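What you see is the complex with one protein chain gone and the rest in place.
Moving on to chain A:
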Amino acid sequence: MKLRVQLQCKNLHEYLKELSPEILDRLYNHPATCLAVYRELPSLAKNYVMRMLFLDQPLPQAAVALWVKKDSQKDHDECVSVLAGLRLWHSQQLQGGLQGYILNPVFKDNLRTALLGGGRAWADEGSTLGPDRHARDIESLDRYAMERWEIILQFMVGSPSAVSQDLAQLLVQAGLMKSEAGEAPYITSAGFQFLLLDTASQLWYFTLQYLKTAQSRGMDLVEILSFLFQLSFSSLGRDYSVEGMSESLLTFLQHLREFGLVFQRKRKSRRYYPTRLAITLAAGVASSSSSSNLASSPGTGDAGFIVVETNYRIYAYTNSELQIALVALFSEMLYRFPNVVVAQLTRESVQQAIANGITAQQVLLHWAHLHTKNSTPVLPPTITDQIRLWELERDRLQFTEGVLYNQFLSQADFEVLRDRAQGLGCLVWQDVAHRVMVVTPQGHSEVKRFWKRQRSHT
């Protein structure tokens, strides 16, 4: 039985915790990163950081502990661990010998710069280049972004679309697609789960995978991350210049252009426009209200919508190939019209989707996204329950490996051995009437030895 690989969408903090301390300290040198990290903190931690932002001396731990009431001690401890894990504050010895907390000075300075001003500009503004003759407005930027992102998703589903070698390589490395030697890559179960996520999570997962491979390409992780955060804080509709960007950053910009995160008219063009996708990126896994336009439908030009009926029929009013392919993942297509696709949810189709690694939860969440534009989500409870039941059907049986002991000559032998196995904790199953028992493979050698000793005694 194939084990299901669950797609994990780490958020920013977990990713940062994995980085080494030196990289983290270098990373905090940029105000954009500090602001991004600050925004992702739990709100109690945000308050702590804000309180300590303008202090230069360490605060005693006892004082910090007094900031919360007794019954919120758990939240306080959680915050302390989060802040320490991200190296945002250090413990320092105070004069009286008590332990105190002080904010990481690099982080503190840069967050202050982000709030108050001063310091280096984040990026050179496009004002040095003068107004853009080929300026793009926001709708065309949005369209461009969704187009590019959809091309990537379509490539994953298997429709023919042109993606660069680099991108295909990245998808394979991310585990979303697999490629046999010489053949075109095809999608894996992780890839299926990826398709059903909402756009913000998809973006984030993709970026994380890219960052993981960045070091192997010879790019500086800190530089790329800082640029990414800077991008996510830029305003939509403004152009920025590429002055002062290093080689690796320019390569990164070209990759971003392919993903649809920035728009650049030509490869050599000296200004670029961040798109809505880039700005959503900093929202991380938890999407914010600014992404409500994206969450309506991952990758349709027109906002299609889906109606799920209680007779297990699905009517998808959409033209987008991607949406249709997604619906086809877990239902059987019945009819296709120019603006409607009719499909039927059957036990076989859902179970096949589940065999591919999609969970019922993901499917239901995917539909819930498509309904956010309307006031109330209309997924009939019968359908949601039934999908969950079909998923559970696959879990009815659980397989455990074991070694079978049978054909005992007497009841006493059986009982002795069974007690021994139980004492060792490796007895999986027994049937006293037939004198049969099953032992785990690990315990098998021990039980066998015991039995041999037993036999040699009697």
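We adopt the following convention: a residue touches a chain if its C-beta (ideal position, glycine included) is under 8 Å from a C-beta of that chain, and two chains touch if they have at least 3 such contacts; residues count from 1.
Quick note on the criterion: contacts and distances are computed from a predicted model.
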{"item": "\"General transcription factor IIH subunit 3\", \"Immediate early response 5\", \"GPI-anchor transamidase\" or \"EF-hand calcium binding domain 2\" - which is the UniProt name of the missing chain", "value": "\"General transcription factor IIH subunit 3\""}
{"item": "Option touching the unshown chain, where A:S20, A:S216 or A:S235 are the choices", "value": "A:S235"}
{"item": "Contact with the hidden chain (one of A:M52, A:A114, A:I224 or A:V262)", "value": "A:A114"}
{"item": "Positions on chain A where the hidden chain makes contact", "value": "31-32, 35, 38-39, 43, 46, 50, 110, 113-122, 125, 127, 137-138, 198, 233-238, 282-283, 287-292, 295, 365, 368-369, 372, 375"}
